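Left out: one protein chain. Kept in place: all the others.
After this line comes subunit A, so read on.
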Amino acid sequence: MDRTTSDILWQLEQVDFSYKDQPVLAEIDLTLSSGKCYGILGPNGSGKTTLLDLLCGLAAADKGEIRYRETLLKQWQARELAQRIALVPQDFQVRFGFSVREVVEMGRHPHLGRFSSLTEQGHALVDAVMAEMGVDGFATRSVTRLSGGEKQRVAVARALVQDPEVLLLDEATSNLDIYHSLSILALIHRRVVGQGLTVVAAIHDLNLAAYFCDELIFLKNGRIICQGPTDEVLRPHVIEEVYGVEAQVREDAFSACNQVSYRLPAA
């Protein structure tokens, strides 16, 4: 499969989703193409995580159609989908004392037969990704003994080992310090540019979004307020409408991208 050509991955048409009679997402129309980094932005409870769940088939739409590579998402086998789409959850928790390496190796599960074990290439991939994510230094340590940031890096490593064409990030770096947050996103971004990986990231930090995302999708109360290329839609009036804060967007020479500053509106 040639991953460098940009083709359409998802098509969502008039998708509604509600949880226990509470509407979470409504009338979502969305087209996502490969090889791009998308940011999903919006206040708490605006439906970001649910949208990710819909994209990877963890939740099914009540109304409307979701297609992945032109096939209805619900017609995909869970295993085939898992070979293509990986998710890094917000708060990655592991029960029982599995070692870091064991947890990362779990990412190979969708590629393995029921009775086969990891191939040599599989091991090599695991080694490479673990080194890349900087978790090789504590490969044998129990995951339950890691700090929040270390655990999150293990989660990203596990998703990358899955060798997906799409990486979904659900606030995956929110709990990390600036250095690790930036370096992990930069590393993922290199895969977007170099290998045509597609990223859809629910993200809180507008500046991180401005820094890494090609396109942004703004959600509020389960509806898409605005979507488009980052430079076009990251505008003060959009931020004001979505978050209810006054904002300023300016070019920043130091970080070489737009930066946002904000304040509460005067009472």
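The rule is simple: a contact is a pair of C-beta atoms (placed from the backbone, for glycine too) under 8 Å apart; a residue touches a chain by one contact, two chains touch by 3 or more; residues count from 1.
Everything below uses one rule, namely that contacts and distances are computed from a predicted model.
J.: Leaving aside the chains on screen, match the unshown one to its UniProt name from "Monooxygenase", "Cyclase dehydrase", "Iron complex transport system permease protein" or "Energy-coupling factor transporter transmembrane protein EcfT".
T.: In UniProt, the chain that is not shown appears as "Iron complex transport system permease protein".
J.: Which of these touches the unseen chain: A:63, A:79 or A:190?
T.: In the full complex, the listed residue that touches the missing chain is A:79.
J.: For the chain not shown, which residue from A:12, A:28, A:103 or A:184 touches it across the whole complex?
T.: Of the listed residues, the one touching the omitted chain is A:103.
J.: Could you pull out which residues of subunit A are in touch with the chain that's been left out?
T.: Counting only subunit A, the missing chain is touched by 53, 56, 58, 77-83, 85-87, 89, 92-99, 102-103, 106-107, 109-110, 112, 114, 155, 162.
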